[in-house]
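What follows is a set of notes on a single structure, which appears directly below.
All protein chains but one are shown at their positions in the complex.
Up next, chain A:
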């Protein structure tokens, strides 16, 4: 990585330079004052950069070198499933017949795209054990909200207007309670027990006639399988509520247990996690939602259907919650996920889960000697360590994360889930080799030793990155959210 500051593109701008080649203006032009009403012709030019193509390419290349991706090195960011993003997917998504289609052109001219969507729906139905799937939601949180809106519509259609509460475990992703709020529900938290699983007694206490749904990740955010899932389903269903599956952790159970068979009524998937849509620096994702039969009428519209070999958008869905997104979802990400599923096949997806879980357990067991392991049992695709032993030595989990940067690693997720003190959440994924895991484990062990023998080196990390620890307090107190040209 380069140590010097990288100027902003605005600081590299020189009047008179261009980086574009627009098509010829081959029609007769009319004076703009005749075409626009008075006061509508922009007077001040937007301060956009002026740079040549090479200067632009160098700028972004320099920025890319100041960024760490899965292709740069190990990225064990728990709960995010940072697995390899196959290059083939990128090529397929760029085919003109996928990348350059208009969402509103005649259905007869997009049969290939509809076929892909339909077949992806079918594959996801089988993988989740649900009865129907919509591809419309743009990301996981969007899928959560979509699923909850369907659950709300379901209860309302039954005249059940008092089901205003959504139950969420204390270990849940932050999006779960936020999605519930945005969908008009009140959130109730259910506690975890000493084994890191949902406390059934507490669950029984909080369910009732006002329960709309329980949102659950299984395995949960501690990487532990909720063994009592059938009892939980019985409790929630018995009270008239629905069971919602947060599919963020599906990588842990493919071909081993399907949400549909565990009693879930609604499930969202993060195609950018389990199914290799690249994370893109924060997005785009794709968050399809699957439902059981009784919720099908409420799916967002349209849904892709097939009749006599012809694919169609079905808009005739009177009970639908409506549209959750213009057009049909993040098609480009869906193309990548479809390519991946077809690349892996049934045996491949099974191996994915098995190796993801093997990798996680191997790391967990090797690290358990050096870091506190709050729940001593087999994990699934990820596990959570606690840095409390190191904290006593004055080294916080944040410091450990920053020290990992010096060795070229992206740190694990930290301080999540909230029910583990000084949490370090590690998800290796199945695409990492044993050598990679061993090298990372060695570094984690070295840092544990440094915490005992030479804590400053950890506390003051990172030492080798292009910038050191940044002043986040000032950033929030006196926000500078855009570049301003110096006067």
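Note that in this section a residue touches a chain if its C-beta (ideal position, glycine included) is under 8 Å from a C-beta of that chain, and two chains touch if they have at least 3 such contacts; residues count from 1.
Note that in this section contacts and distances are computed from a predicted model.
Peer 1: Would you kindly match the missing chain to its UniProt protein name, picking from "Phosphate transport system permease protein PstA", "Phosphoribosylformylglycinamidine synthase subunit PurQ", "Spermidine putrescine-binding periplasmic protein" or "Probable glycine dehydrogenase (decarboxylating) subunit 1"?
Peer 2: "Probable glycine dehydrogenase (decarboxylating) subunit 1"
Peer 1: Could you tell me which of A:190, A:216, A:262 or A:426 touches the chain that is not displayed?
Peer 2: Missing-chain contact among the listed residues: A:262.
Peer 1: With the missing chain put back, one of A:198, A:321 or A:426 would touch it. Which one?
Peer 2: Of all options in A:198, A:321 or A:426, contact with the hidden chain holds for A:321.
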